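Excluded from the complex is one protein chain; the other protein chains are retained at their positions.
As written, the chain order gives the labels A and B, with residue 1 at the start of each chain.
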Amino acid sequence: MQKFIPKRLSGVDLFLRLFQIAAVALILIAIFNTASEARYTASQWATLLFAGLAQGSIYALIALGYTLVYGILLMINFAHGEVYMAGAFSTVFLAAYFARTGFLNEQPWLAILIMILFAAAISTIVAVLLERIAYRPLRNAPRLIPLITAIGASFALQYTFRGLYGAEFRAYPEVAILRGNMNLFGFQVPVVQPFVFITALLLMGALYWYVERTKAGKAMRAVSEDKDVAKLMGVDIDKVIVTTFMLGGALAGAAGVFNGLFRPQGVFFLMGFFPGIKAFTAAVLGGIGNIPGAMIGGLLLGVIEALGPNLILEGLGIPSANQLKDAIAFIVLVMILIFRPQGIFGERLAEKKA
Amino acid sequence: MGNINWRTILRLGLLGSVVALYFSMIGMVEDFSNRNLIGDLLNLGHVLLYAGIAGGALFAAREHSESNTVGRGLIGLATGALGALLPSGLVLLSSAINMRTVFVNVNPALSNIITFGRGVPTGLLLFVLASAVVGLITALFTVLPETWRGPVGKSFGIVIISAVFSDLVRQVLTNIIGSGMVRSLYVGDAYRPLVAAVLFVGLIALFFWLDRRAKQSNETTAIPQTDAKARQAKNRRNIALFLGWGVFLLIAPWILGSFLSQVLFEIGRFVLLGLGLNIVVGYAGLLDLGYVAFFAFGAYTMGILTTTTAINPAPGVFTFWTALPIVVLVGVVFGLLLGFPVLRMRGDYLAIVTLGFGEIIRILALSDWLAPIMGGAQGILKIPNPVFFGLELNSPELMYYLVLAGSLLAAFISIRLRDSRLGRQWMAMREDEDVAEAMGINLVQTKLLAFAIGAGFSALGGAIFAARLSTIFPHSFNLLISINALSLIIVGGLGSIPGVIVGAIALVGLPELLREFQEYRLLMYGILLIVMMLLRPEGFIPAEVFKRELHSDEDTGGPPAVEAQV
Partner (left out) sequence: MSKRFSTLLAVLLVSSLLLTACGGGAADGAGAADGGDAMECTDEIGCVEVASGDSIHLAYMLTVSGATAFLGEDSLGGIQVALANRGQVLGHDVELTGEDSGCSAEGGQTAATAVTADDSVVAIIGTNCSGAATAGLPTVSEAGLLMCSPSNTAPALTDPDQTWLPGYFRTAHNDLFQGRVAAEFAYNELGAMTAATIHDGSPYADQLQQVFAATFAELGGTVTFQGAVNVGDTDMRPVLTSVAADSPDVLYFPIFEPEGPFIVSQATEIDGLENTVLMGADGLLADSFPENSGENVVGMFLSGPYVTGAEYDAFLADWESQIGGVPPSGFHAFAYDCTNMILDAVEAVAQQGSDGSLLIGRQALRDAMASTTGYAGLTGSLACNEYGDCATGEALAVFEITQAELDGNWPPAAVYTP
């Protein structure tokens, strides 16, 4: 074994460097191939790009929940995808009720606002219960233990909601006012996509303001910097942690409604798993613990996923490229963790937490 | 009568009520009520409905340890009656409005179970009364003298559990006393009430007697014995135990029949996986959520090399036995390859990245891209069963021996590794990577060896799986296998080899025996993982190291205070 790897970490470094070069070269070749084949029109690329941005802003909202909790507790809330599912799944019934009574099309903005608030409330309750039951008693336990609890909580939540609402797929009703296309930079874009994108950006801006400009936000930043010192300064740690979970939960709930407006079908009890993993990837991509990082990371991941199969995988001559779409997010995650664990914006937290 | 803390009663009563409401609303009470335990007097749905209520009363009575019998009885009565609050509310609400469009399980059938089929006013009163009585009985249980409490509690538990697993019990009993006798003990799947009562009383007597004898023998051994003699006796007992279990393992399939052998096979398969993952997670402390990847490599390599379809690149060249070393080698090599990029990652990052690897492998196995090699969505068909000196291992009884041999080998290697230099390096690394490195441990080598050996076990498991199933599809290699394997080593006790076996029996074997409740399997896993981490993070059969580590900060070692979990 010793002969296998001649010198301690330098062998690893060399291998990783070669890996990096190969990956970049493959991506460039693929893009070149796709470009030279010119199978797709500009408007087709634009369709993918705009959908990717809308999807990315949903990832970003969920990613903020991971990043906030990570910033404070240095733990990955593995069950955050389920917090998102809880809001989205519960609100589908409210939305259907609004559609049945006609309220949704008479007062669309008010109806959507109520739906967002309702989803945020449900997700917040789930997030706070999660913290109270599954995480708080374990705050001083070895690192592995809360992570395992989180995995358990993830399954418990999925199947609890399945028990409550059943296993069928549900769909959000269509909102008349968000139907149809609009002209954006000369391309036809479904109205709902810029709507989701802009509203999500507004929410993220509000969060940023809260964390940077209010007193409660200051307390959060203090706890994230140093828990013990913050405590000495009179910050109520438990309260800050609960606030953090509430904020993350509320944003995830809102993301659930945006998802329902953007892509109405497929609301069911497992809908949170993949978005959860992908949002986590987005948070790592932007630099976990970093709020603007999560936003940029989310948008970037949305776009990479939307363009990746056609731009890169087809360029490599892979048949049924779209089948490998989920692999893209994971590969991005592995690449980031290998080559730039601190993400685009973050400090090197991977070291600090160990 | 002592002080009665009404706040505690309110809190615990409502908590019990929430639990009862939860099981009712997610449909478990209704589904489980189809399974009678004792005649048609008691079914599993009742157990679930009243479990929370009884638990609330139990804790309430315990909190009032200074109260006398009457006081505690009243406390139990009050807590139990309070526990009926939320389910009663649900019944009232659902009789007024149709809740089924949202909450699919809140239906008339559920109301019927809660109200004993008597409708709203009478039935609800009955339910409140029943809850109060359940609370009273549980509270009175805490008043029993110490010498009685153990036997009564254990006997009750055994009666209920043996009724839940009546399939298993009946199959074994049929082999011993014949089917006619067994039929006279049961109605359907449930005990006849008289049988249950006799069993309960009999068990109490048995436990009482056992306790007495144990106490007497303790008194006699209190006379100082020579060390050598005691050790000798202990050794003798260990050897007897070992031989007993050995004989049982060897002849088990032939008394249990083919279905239970299949269950044993499934348990064995997960023991193999668990032992491998135990090296990675338990010994080396690397949380790997993508362990299924190596299982898939093993199964696919075995499938591709031995199948008789066109996918096989060298048809007829390999048999199960000649392919087996290659399979294990492939597993080890992929363990190294996938271990390499994640060398620098720790804890949660490692968990998510390995999860990603597991998914990528499944996605690749399913893809049209690799379909010419791996079969894609159509999977790999016609993988032959192993042939052992002319005997085709085509039944669960025979395949059981293969998985038993594999597990024994893996257990042997695990024990040897644990006590070796490498094992100590793993444990040092698990405790603190930086310190371990400073002590001169080569982290790269140590980590990679953990991944590689774990992967080898997993690939072996995959190969046996493929040979037993004779057809493999990518869908079989999903995240759940990783989660199953991880859950079982955690429930059994991280780093503990007997723990892996107990975990596999509890998480793989028992659910197979309750196949009609498959839907709730993952829910139970989830809840079990949380409860386990909160109450007993070291597992059922903890490894010594973890036991010390996890309880070092507790003065007493008693269960943590209840407040912490609510």
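Methods note: contacts are C-beta pairs under 8 Å (C-beta built on N, C-alpha and C of every residue); 3 or more make two chains touch, one makes a residue touch a chain.
Quantities reported herein were computed from a predicted structural model and do not represent experimental measurements.
The residue touching the chain not shown here, chosen from B:Ile4, B:Val102, B:Leu381 or B:Leu417, is B:Leu381.
Between the chain not shown and the residues B:Leu129, B:Ile255, B:Ile373 or B:Met439, the one that touches is B:Ile255.
Touch with the chain that is not drawn comes from one residue among B:Gly178, B:Pro315 or B:Pro372, which is B:Gly178. Only one residue from B:Ala240, B:Val317 or B:Leu337 touches the chain missing from this view: B:Ala240.
Where chain B meets the omitted chain, the residues involved are 172, 175-179, 210, 214, 237, 240-241, 244-245, 247-248, 251, 255, 257-259, 261-263, 266, 309, 363, 366-368, 376-379, 381-382, 394-396, 468-476, 512, 515-516, 518-519, 541. In the full complex, chain A contacts the hidden chain through residues 39-41, 43-44, 47-48, 51, 55, 167-169, 171, 174, 190, 263-266, 268, 270, 273-274, 305-310, 314, 319-323, 325-326.
The rule is simple: only the chains that are shown with their structure count from here on.
Rounded to whole angstrom units, the spacing between the C-alpha centres of chain A and chain B is 32. For chain A in complex with chain B, the touching residues are 1-2, 4-5, 8-9, 11-12, 15-16, 19, 75-76, 93, 133-134, 137-138, 140-149, 151-160, 162-166, 277, 280, 284, 318-320, 323-324, 326-327, 329-331, 333-334, 337-338, 341, 350, 353-354.
The residues of chain B lying in touch with chain A in their complex are 22, 25-28, 101-105, 285, 287, 289, 340-349, 351-353, 355-357, 359-360, 363-364, 366-369, 433-434, 442, 444-445, 448-449, 483, 486-487, 490, 519-520, 522-523, 525-530, 532-534, 537, 549-550, 553, 560, 564-565.
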